[in-house]
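Here is the structure we will look at, set down as structure tokens.
Shown here: the complex without one of its protein chains, the others still in place.
Which chain is which? They are A, B, C, D, E, F and G, in the order written, and residues in each are numbered from 1.
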Amino acid sequence: MSSGPGEGYVDLGYARVDTDRARRCGFPEVVFGGGKTPSEVAGIARVILARGPVLLVSRATVEQHAAVVADFPEARWHERGRCITVERPALPKNKGRIAVVCAGTSDMPVADEAAITAGIFGGNVTRFTDVGVAGLHRLLAVRDELEASTVIIVVAGMEGALPSAVAGLVSKPVIAVPTSVGYGASFGGVAALLGMLNSCGSGVTVVNIDNGFGAAYAASQIVRLTEL
Amino acid sequence: MSSGPGEGYVDLGYARVDTDRARRCGFPEVVFGGGKTPSEVAGIARVILARGPVLLVSRATVEQHAAVVADFPEARWHERGRCITVERPALPKNKGRIAVVCAGTSDMPVADEAAITAGIFGGNVTRFTDVGVAGLHRLLAVRDELEASTVIIVVAGMEGALPSAVAGLVSKPVIAVPTSVGYGASFGGVAALLGMLNSCGSGVTVVNIDNGFGAAYAASQIVRLTEL
Amino acid sequence: MSSGPGEGYVDLGYARVDTDRARRCGFPEVVFGGGKTPSEVAGIARVILARGPVLLVSRATVEQHAAVVADFPEARWHERGRCITVERPALPKNKGRIAVVCAGTSDMPVADEAAITAGIFGGNVTRFTDVGVAGLHRLLAVRDELEASTVIIVVAGMEGALPSAVAGLVSKPVIAVPTSVGYGASFGGVAALLGMLNSCGSGVTVVNIDNGFGAAYAASQIVRLTEL
Amino acid sequence: MSSGPGEGYVDLGYARVDTDRARRCGFPEVVFGGGKTPSEVAGIARVILARGPVLLVSRATVEQHAAVVADFPEARWHERGRCITVERPALPKNKGRIAVVCAGTSDMPVADEAAITAGIFGGNVTRFTDVGVAGLHRLLAVRDELEASTVIIVVAGMEGALPSAVAGLVSKPVIAVPTSVGYGASFGGVAALLGMLNSCGSGVTVVNIDNGFGAAYAASQIVRLTEL
Amino acid sequence: MSSGPGEGYVDLGYARVDTDRARRCGFPEVVFGGGKTPSEVAGIARVILARGPVLLVSRATVEQHAAVVADFPEARWHERGRCITVERPALPKNKGRIAVVCAGTSDMPVADEAAITAGIFGGNVTRFTDVGVAGLHRLLAVRDELEASTVIIVVAGMEGALPSAVAGLVSKPVIAVPTSVGYGASFGGVAALLGMLNSCGSGVTVVNIDNGFGAAYAASQIVRLTEL
Amino acid sequence: MSSGPGEGYVDLGYARVDTDRARRCGFPEVVFGGGKTPSEVAGIARVILARGPVLLVSRATVEQHAAVVADFPEARWHERGRCITVERPALPKNKGRIAVVCAGTSDMPVADEAAITAGIFGGNVTRFTDVGVAGLHRLLAVRDELEASTVIIVVAGMEGALPSAVAGLVSKPVIAVPTSVGYGASFGGVAALLGMLNSCGSGVTVVNIDNGFGAAYAASQIVRLTEL
Amino acid sequence: MSSGPGEGYVDLGYARVDTDRARRCGFPEVVFGGGKTPSEVAGIARVILARGPVLLVSRATVEQHAAVVADFPEARWHERGRCITVERPALPKNKGRIAVVCAGTSDMPVADEAAITAGIFGGNVTRFTDVGVAGLHRLLAVRDELEASTVIIVVAGMEGALPSAVAGLVSKPVIAVPTSVGYGASFGGVAALLGMLNSCGSGVTVVNIDNGFGAAYAASQIVRLTEL
Partner (left out) sequence: MSSGPGEGYVDLGYARVDTDRARRCGFPEVVFGGGKTPSEVAGIARVILARGPVLLVSRATVEQHAAVVADFPEARWHERGRCITVERPALPKNKGRIAVVCAGTSDMPVADEAAITAGIFGGNVTRFTDVGVAGLHRLLAVRDELEASTVIIVVAGMEGALPSAVAGLVSKPVIAVPTSVGYGASFGGVAALLGMLNSCGSGVTVVNIDNGFGAAYAASQIVRLTEL
């Protein structure tokens, strides 16, 4: 293990951990678990937790969790959201509120990833599950709660119509997350992604398919702006 | 010009006009104007009107209309819907009602094609324009009128979310027509098409992009079932 | 478990069951099994069957059936169509007839889903299997039976040509279901889907790939119109 | 012209102008000029300006401007950004700052649309043009100015790499706008869109290709949160 | 102008005319007109006609024809099929027969290219126009004439279903040509192409979209086999 | 089991076996094994072998073979080509020769399917394996043998360039079979398919990805023409 | 006009000209003409030519040339290659040789762009036109000349097979340029691009469709390595 020239990262051979991220970007580096061995994840976790209080591994596996928990017994495993988190202690909670809205039951793993990510970064999260547009009364019933949030993450698969409907009802920023839920011509989330990119609801911004993490990161940046 | 062996069509060389269509399918053959010369369209029109009272040319040009009107002065030209129609006389009106719902002003040419087609086949058409999901109160305001229809054609571009919302509000069949309205990742109507195919609203069926004709043809078949 | 504000749904935490659906849309909510745990499906089933006589779970698993059958011993498992149904008692049968036409043997799972769905909603279903266009005499042999139906569901994979041929032979509405049967450039049903969307047979409407449920739902709406 | 039942919109026949938008969503309705006739745009403009001080028509044509300016002589025409604006008077300026960053000279029309939109909604806009990743020193030179902004809109075509680089340098929300600038395998902006959706820079959210309006709308919502 | 080393071609600078083609492949080189200037086409024509009796330029323009006719007054211009031909004299006619079957009137330009190509190579061509599957009686009426051919070229746009139906009726090789006729989700002929590649009719082979030339070349090779 | 009205097929419930195929199309029906149960395949096999001497099941499984061999002990299992064949006795051999050319070792399963199919229909097959364009001397070495064939099937994955090179060397019909061999941007055979459809070699016709059966069926039709 | 902080570029408002490029990357900045006004191009040209001897504008228009020639009378306009060049004086010629190989006559505009670019950077260019794989003897005839080059640029449309064949014949680096030449399923160069990316010829690298500039830039870098 060696520091890079001029500091700012730690070179582990298989990874250059960006130890300057929190200073530059406001949040510590998050580990993308996909394609990494358990021992690689554990090694990166040690570097991050040596320098800051919290750790988030997204797209993690239970084997990666086992490797991390050996060093950090407080490491939690979030089954449905496929995340590992460590908080020692947790970051202070924000006053602003992040709504995580979910079109259907099947979209919950992605909504979980969003909620876990927002939580680790101090977010104050409220969940709204199964309020898809096929039964608009379910959405209209929670309209005021949504408007009372600071920012709204909307998670939906299939045709991805929910963000348009939400954006037309409230004045708060809407971040849309398409999910790979669906079949046939949903093309693993492409239909929902295109629906959200072409939303007639003004101001909807979009992240990658199933990227609950990215939506929550952006939401956390926005909430923090209001805390300054 | 010669009849085919065993009858049932007239062979004009450039077209075999299906003169048996009305008997078999209930409606006379409709002429697809795309890629035909004005004189070809006029020739086909003469065959059809020699055997029945009405003519519809879809995807027509004003030049094709000029060629038809020379023989049939009552031929009307529908600018926005790009159709030529002749009714001498019109078919009897149905009792059932066809709603043509349109998400935005820009979708009107396709909605026009649908309304003209439904009209020529005896349809009793009501139009609802610019009721997209970004302002749901506009849709909710016409909910009862939609439920009072026999069948509902929903025309929408961009993300194509309107059919899902409509289908969730009413008990009548919804036929969705994606339009090529939009830009960027709408891909000429593909986003709307995929949105409609993946609709979470049960029972939504879909036709080709900009195919107002096809939706109205299917709607006319359905209405006629209720008249039997 | 709590009812939503202003009623109309039951919030189970992981799902907001739309208990108002039958009033609004004419048929009770159908459960999409994909991505739900067995206990989630069972929980939703309890809500639905507490309020109405029939249950349909599509895209179900045998594990979900086991969870449902614990509460409802009459729950049937349809292996090939991947559905769970409960009828206590069955809805009254319609007089109108729904034909379920199937291009090849390999398309039968999707045709089964359509037939089961139509049946649960009171449909009077006739099946026609393996009548693809490569042997037209098989289709022509059943032409009169098809015409005698109220509405025709056509299920086909590969090039999806069957709906065009059927639509040209009869006067009844044709609802086309592309299947993912095929290989190579069938792209999991895309070839069949495009074939059906571009059908030269007038009035063909289309649902998502493998969406036998959706086609049958739409067909049931149409049949019911004729019963009014 | 008639109001809808229960108010909230004005029905012009070709459009239902959402006069309730500002109350619900915080900003008045914006007119999408595409596919509308000049007189339709002028008619909608009259409804909007009868109820509020500002008008924005995006994707406008010079003919539409001529129609609007007949009624509202102060209507401005923005050639490169293809917008019509009316401010009588302008909305109060926000304190927060919106940076509009542009990868190359050819991306300026989209950056203009974003800057005009942000401006009409009270935005305090700073422009950074031609700072693409092929010459990183140009980007690094403006790093501190970017960090001093409230929110950053990044406009880029070709491979769309700029948002990733920006997001890694600052702590503020980055909204990425892919443009259709490029050729060959840029596929009209798809390459840039995919690049942005897959950004390794945490928290980047994305809007449709060439959708400068949407990015600025979202940025305006965010800035306003900080003004509350 | 210089011959290549070891002969076999003539190098014009802008083209190396393959003067060995007839010996190797049985037919002289055919000129693809697309992207060539009139004088380039004329120059290549001079080389080919100096060595053989016939010339075919496909995808030609009327300007290219003007340049060729200056040297070869017998050069014919085929407007709809966009071809230039010279026959001095024509090649001897084959005994075998090539059927060129065309689904709709709008497909005729491609069918013309096929018929012209087959003709220049000695083909004995019979045309069947507008026999699409939406009116099967038109196809069944010509079944025996098709079976009496040596090889059958089937030209179709939209869903491209005709080759499947033809292949199921006859024992002769079927070469399918998808055309770019259609709109929306026909994607410029992709739907027809996929339909033909996935044909359930055994033995259907396919050429590129609108490639009437290629189909006729292959058909000519097959007919010639039967003349040996 | 019942015959269809007017004969021509046997209806097994799950399949309508086309017993008229050999009369109409010259070859008996071939069974597509994909998606069929072993007992369905066995049932269809019994119908076919009750009426003719040969059976071919393509895309078969070893379980399907086990079911067939119970009735027909002479049924062979072709592991690499995934086919079941029965010949009792074999059809008479043709005089014409079918060359099956294969670009790389990995393409052999598809080449096997082609060779087995051609063989069952009386074909006289010669194999040429691993003669891809990256070592042209391997192809040039067999040029004369290829020219001596009646028809040439060329099987290739990756960029699918081999048919172009072959077609430029010989005068015989070339049928190209793209394979799904490759990775990354080969997209499961799409690159090879597009390469073959766009072949600059005149007269190349193409079948679906991995469709060795289809190529051999077409080749068999062509060879038979020369036997008449 | 102002220099950026810390130097290295000149900020013209609409462009930040990278005046440090030659030091960093070895060649001066090249201007991409697409989407720039003539006066913008002229302004950038003045900055570049104030600091170095040569200018290249790619994807230029004749109007842009007129604007540049007003300041720099020696500016040349390359019609077919759509480039503007200024050399005052030319850079010294390299000893290494760049072969520009072109599959067909229609590919010449792209080959021209490559040759012009290579020339402006000191390249010693040899052209080989119309040596596509449909007549391999044309390619084999120039094999030794190609091997004698330092690096080989291969430009091809349609199926893009030429780079594979060339790479199998020589030991020199091959840079492949797909062109948008073709029709139908060539999809504007996608077929050629995929063919080249999947080349079975080892060591072929690829640039964007029609990107003759990029290939020549890379070739120039390689040649310069050999001059060190």
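Throughout what follows, a contact is a pair of C-beta atoms (placed from the backbone, for glycine too) under 8 Å apart; a residue touches a chain by one contact, two chains touch by 3 or more.
All of these numbers come straight from a predicted model, not from anything done at the bench.
**Q** Which is it among D:Val101, D:Ile152, D:Ala167 or D:Ile209 that touches the chain not included here?
**A** That would be D:Ala167, which touches the missing chain.
**Q** Using the document's definition of touch, tell me which of F:Pro73, F:Pro92 or F:Gly184 contacts the absent chain.
**A** F:Gly184
**Q** Looking beyond the chains shown, say which of D:Ile84, D:Ile175 or D:Ala192 touches the absent one.
**A** D:Ala192
**Q** Looking at the whole complex, which of D:Ala22, D:Leu91 or D:Ala134 touches the chain that is not displayed?
**A** D:Ala134
**Q** For chain A, which positions touch the chain that isn't shown here?
**A** Residues of chain A in touch with the missing chain: 4-6, 8-9, 11, 13-16, 18, 20-21, 32, 34-36, 40, 59, 178, 180, 188-190, 193, 208-211.
**Q** In terms of residues, what is the contact footprint of the unshown chain on chain G?
**A** Missing-chain contacts on chain G: residues 24-27, 30, 150-151, 167-173, 175, 193, 197-198, 202-209, 213-215, 217-218, 220-222, 225-226, 228.
**Q** Which positions on chain F touch the chain that was left off?
**A** Touch with the absent chain occurs at residues 104-108, 129-131, 134-135, 137-138, 141, 181, 183-186.
In this text, only the chains that are shown with their structure count from here on.
**Q** Where in A-B, C-F or F-G does the A-C interface recur, with over half of the contact pairs identical by residue number?
**A** Over half of the A-C contact pairs recur in C-F.
**Q** List the centre-to-centre spacing of chain A and chain G in whole Å, with centres computed as mean CA coordinates.
**A** Result: the chain centres lie 43 Å from each other.
**Q** Which positions in chain G touch two or more other chains at once?
**A** 104, 134-135, 184-186, 190
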